[in-house]
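Quick one: the structure is below, questions incoming.
Just one protein chain is left out here, and the rest sit where they should.
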Amino acid sequence: MSENIEKLEKQFQEKIDNEVKIEPRDWMPDGYRQHVVRQMSQHAHSEVIGMQPEGNWITRAPSLRAKKILLAKIQDEAGHGLYLYSAAETLGTSRDTFLQWLHEGKAKYSSIFNYPSLNWADMGAIGWLVDGAAIVNQVSLQKTSYGPYSRAMVRICKEESFHQRQGYEIMAKMMAGTKEQQQMAQDALNRFWWPSLMMFGPHDSDSTRSSKALKWKIKRETNDTLRKRFIDKTIPQAEFIGLKVPDPDAMLQPDGSYKTGAIDWEEFWNVVGGNGPCNKQRLDHHIKAHKDGKWVREACLAFAKNQN
Amino acid sequence: MSNTDNQGPLWEVFTQKKAGLAFKHSGSVHAYDKNLAIEAARDLYTRRNEGIGLWVVKSENIVAVDPEDSESFFEPANDKIYRHPTFFEVPDGVKDM
Partner (left out) sequence: MKNLFKYTVRLADNSLILGHRLAENCSWGPYLEEDISVTNTSLDLLGQAEEFLIYAAEVENEGRTADDLAYKRPEIEYYNVQLTEQPNDDFAHIQARQFFMDAFNFYLYSALKNSSDSTIAAISAKSLKEVTYHLRRSSEWLIRLGKGTPESKERMQKAVNDLWQFTSELFEMDEVDEALISEGIAIDLKEIQKLWKNKITEIFKMADLTYPEGGYQATGSRKGYHTEYLGFILAEMQYLPRAYPTAKW
C-alpha cells in the first residue's frame, strides 16, 4: 500500500515537473489537496470580503461615471469570488462549507480588507495598490499547477486589468485637483502602502508553507520576489503623479530597483490573528447578510422542490 | 449541508461567442432552478459581451471519463494515423484535393 502511494506520489511530482496540470479527478497527495483547497477558498473569501471597503463608498461616489465604474468593479470582485469558490468546489468541498469556515473564523482572507476606507481617494488607493498587488500575485498564479485554479486565474487576470488603471486614474485626478484632494490622495497612500506590501505574506525565510507550495507549483514565485516586483513598479508610478510613499528608507538603487524599509510584521500578525481595525465589522457584515438571506434561500429550495 | 438552507445545486455554463462557433465551457454557478441558473450565467459570464448564446446544465448530469480509464479510452487512437489527410500521398500537380 505505502509502496503504491510512493509510486503515485512520484508520478504526481513528475507531472508537476513536466508542467502537466492536475485536474479534479486525478490522484493527488492529501497535502496538495488541502493546500489547494485552503488557498483557493481564502482567495475567494478575500474577493468577497473585499467588496465591503469599496462598497462603503458606492452611495457617495462623486460622479455618475465614478459610481458606475466602482459598482462594476465591486461586481467583478463578487464574480471573481464566485469563480474561485467554484474552482475550490471541484475538490469536493461545498460553498456552504467554505462559508461556514469563514463565519466560524477557521478560514482567513487577505488582511488588507481589515482596514477602513476613509476618504474617496481610498477607492483610488485600493484599485491602484491593493488590486495592483493582487495582480502581481495573480499573474504568477495563472501558471499554478491545479487546472481549475489556473483557469480561474486566467479569467480573473483578464477582467482585473481595468481595476488597477481605474484606481490610478482616481489618484492622478486627485493629485491634479485641489489642495484638499491632494491631501486625501497622500493620506490614502500613507494608510494603504504598508498593508499592500504585507499582502504578499511573510518573508521567504519566515514562510512555513512556501517550500511545499513551490515544489508542487501551486505557488510559482516566492513572496519576496513578488513583493519586490510590485515595489519596483509602484514607487515610480507614485512619484509620477507627485505622491510619496511613506517610507523614509525607500531609495532608488543603481540597478533601477528600490531598497525599502522594514515591514512591521507585528502589525501584520495582529491583523491576521483577528486584531485589525475592521476584522469584526467585515465578518459581522458577511454573517448578517447570510443570516438575512436564509429565508430567501429556503424559499428558493422549497419552490424548486415543488416545481419538480 | 442542511437540506432546507444551502446554495442550491451547481450548474455548468457554456457560452457561444459568435453565431456559428461551438459552445465553450465558461465556468459554473449555483442556482436553485433553471430560470435562476440561466440568469445567473447571463449576469456573470456574458457581462463583457462574451456571448450571444448560453447553455446551462446541472453538473450532476455530466458524465466524465475516469482518469484511470484514460489510457484505454484515448490511447488506442494514437496509431490510427490513416484517419488524418496528411497520411496520404497525392501525386504532384493534383489540385483542389
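Order of writing sets the chain letters: A and B. Residues in each chain are counted from 1.
The definition used in the following text is that a residue touches a chain if its C-beta (ideal position, glycine included) is under 8 Å from a C-beta of that chain, and two chains touch if they have at least 3 such contacts.
Keep in mind that this is a model prediction, so the values were computed, not measured.
J.: Would you mind spotting which of A:Met28, A:Ile74, A:Val136 or A:Ala213 touches the chain that isn't drawn?
T.: Reading the full complex, the residue touching the unseen chain is A:Ile74.
J.: Among A:Ser63, A:Ser205 or A:Asn308, which residue is in contact with the omitted chain in the full complex?
T.: In the full complex, the listed residue that touches the missing chain is A:Ser63.
J.: In the full complex, which residues of chain A touch the absent chain?
T.: 48, 51-52, 55, 58-60, 62-68, 71-72, 74-75, 78-79, 81-82, 85, 120, 170, 173-174, 177-178, 180-181, 285, 289, 292-300, 302-303, 306
J.: Can you name the residues of chain B that touch the chain not displayed here?
T.: Interface residues of chain B facing the absent chain: 7-8, 29-31, 33, 35-36, 39-40, 43-44, 47.
By our rule, only the chains that are shown with their structure count from here on.
J.: How big is the gap, in whole Å, between where the Cα atoms of chain A centre and where those of chain B centre?
T.: Chain A and chain B have C-alpha centres separated by 29 Å.
J.: Quick one: which bits of chain A touch chain B in the complex? Just the residue numbers, please.
T.: Residues 23, 25-27, 75, 79, 82-83, 86, 89, 94-97, 152, 155, 159, 294, 297-298, 300-304, 307 of chain A touch chain B in their complex.
J.: Which part of chain B faces chain A closely enough to touch in the complex?
T.: Residues 1, 3-8, 10, 27-30, 32-33, 36, 44, 47-48, 64, 66-67 of chain B touch chain A in their complex.
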